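Heads up, one of the protein chains got dropped from this complex, but the rest are sitting where they should.
Chain nomenclature is as follows: A, B and C, assigned in order of appearance, with residue numbering initiated at 1 for each chain independently.
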């Protein structure tokens, strides 16, 4: 017996759930987890079903068989088996999110495989290689940026990467790259979103006397920091936190929010809906 | 078109979801919200479906028609329409939860109707009557306790009460009363559970130097404070909070946790499973 | 024996604390609470001391005696006794913050006196008068705005108001009025700050798929929603919260943050420092 996950989104109509459950029932599958969200305002149905059944099935085969139903309801859908998502992590000098991801991956709770770490600095080579992961130094200057982005896309292909994680990667991606990675790149933003725009957000937070700091994990889109939100975390602070202390606390929030977003994505629990997400935890 | 909710629990088996969705599909219902949780450890399936369709239907009629499916899978189930749950609130001297419930009810966000407030003190008569709700003084002494509990059960019947809310009601209910109200009485406990046992919990919390205080809303069971947990809330404190300050903060947590538990119960989002609950928010 | 509070702010220099404690010691006062924050980045010292001693003293008398020390260190300072701050609450149609403030005031935990409620709507007259507080209807149109603001300032004078609380008052105050009330008017903002700018913030939050909603209590300044932050609160949500559900949860956060900000202000625990605050809880 093998485990599968089906995710789908479509315009609300009668008969969708019945069609899906009949499809699975007829093939001898047992539904183990089923979540469904009818977004009345957007008139959209989102559904995630985890089921198990005959090992002879494959995601490709199921997609083929399911296509006639999908066409009838104009569904966006996909089937997955238990093959782990392959992750490429990008990082610059701040290593707290990278350390957290590596530790969870080795402990088995990340639900994805870290296949490669790419950085525009050599700072974290030792940490990455000690974890048994390949580290690639890919420097970026204004002149080489376009080439470096091209090289990144090649690496995504060569290593069969499913998900790119920007774990405090401090280079702005070009619009083209953002579009190429749409729905398969997650960024961690060092603030709530919307939040303090521009440089030195913790200095801005300090100037306003914030009493809570937070972090936002979101899908990468061409509009900087405007992508659909997957997860947010927040920690209480007070006036005694200067910019440095705020950033230390903020890093804890970042690591927590990012690792949850990555795990949920790898378990196919996050469904994109235009500027928003549905997260079936 | 009318709206309905079906909730059910049974042992996991193949075909359950298919049977339910077929039943609804054949009667022309449209599923608007569907949540399902397969508790692999307890081998139990819990399901909540909100659907709409022909106004000619009634909860009783649907239960009748559904019974053959329910028998086949040995389901515990119930159908509800949009009739609001009728609530009896019990209170003693602390009025913060009562005030909060009354305000939410008048604002329309409680999702139930407060039909009656019963208290062993006259303290809150004015507040209750100002809100247009009937207030009944029901004093309790060791001698009259049994009679008072009998009177309470009569009130539950006379007023067609669906849910009894103990909003800081400071009398211990007898085992018999707890059993009579099983699954339809919610208590707010002034602490996390498990927590500081016995009297003066905020003094105990102060003695240990707790850094967080919380509250737990749970179903009433014969075992005091051991009932299935519906919701918990927590607020950060520090050493400067003496017992009084701890209790003020704790009251905020109590009001929040209790009102959420009541709202979710009234929307049929809470499914009891032995000592635990499934909450489909 | 009487209780007093001294708050002061000045540029950091050696000898300040020694001067203050010597002043109190020589007059037979006993320091009961002392908090001090040296803001190294802003090179500013903030201090709050609660002390008790001979009843013959008054805040005015102490200020007179303390002036030579204050001048030596160029201090901004004030003395307070236990006289309660007099509060004027302004409200429009949303009553959740008003209800919360009234309940805490009657329960004795607000630490200030609600002397008057002013509204541009009649919506909450009954609730206010039931609490025994004077309610004044002060309608505002573009034509009468200037007069209405003038009337408000007169009310502040006539009723000896110490603090104006904007408890979801939906009229934008003029720059002049903001300046007149500087440091003695608190607003609750229905979002984190910085946050979703402009109208319908909960619709914007819904569009982005936020996973946390919050509220910010801040001092009123001429720059809208840019005032120094006193307190923030946050509550977790998920994709199932539409704009209406987000606003219900947001209102809980608003009531909590605002009541804390008001209590701390009334206890002289909040010291303004340009765009920020120091809160000695």
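The rule is simple: a residue touches a chain if its C-beta (ideal position, glycine included) is under 8 Å from a C-beta of that chain, and two chains touch if they have at least 3 such contacts.
The shown structure was predicted, so the numbers you read here are calculated from the model rather than taken from an experiment.
The chain not displayed here makes contact, within the full complex, with A, B, C.
Screening A:109, A:146 or A:174 for touch with the missing chain picks out A:109.
Residue in contact with the omitted chain (choice from C:22, C:144, C:174 or C:244): C:22. Of the listed positions A:2, A:42 or A:96, the one in contact with the omitted chain in the full complex is A:96.
Listed here are the chain B residues that touch the chain not shown: 37, 39-41, 192-197, 206-212, 214, 226, 228-234, 238-240, 242-243, 273, 275-279, 281. Listed here are the chain C residues that touch the chain not shown: 12, 14-18, 21-22, 24-25, 28-38, 40, 236.
One chain of the complex is left out; on chain A, the residues touching it are 95-96, 99, 103, 107, 109, 126, 130, 238, 240, 248, 252, 256, 281.
One rule holds for everything that comes next: only the chains that are shown with their structure count from here on.
Rotating chain B by 180 degrees superposes its CA atoms on those of chain C, with the angle stated to the nearest 5.
Centroids built from CA atoms put chain B at 36 Å from chain A.
Within chain A, the positions touching two or more other chains are listed as 37, 40.
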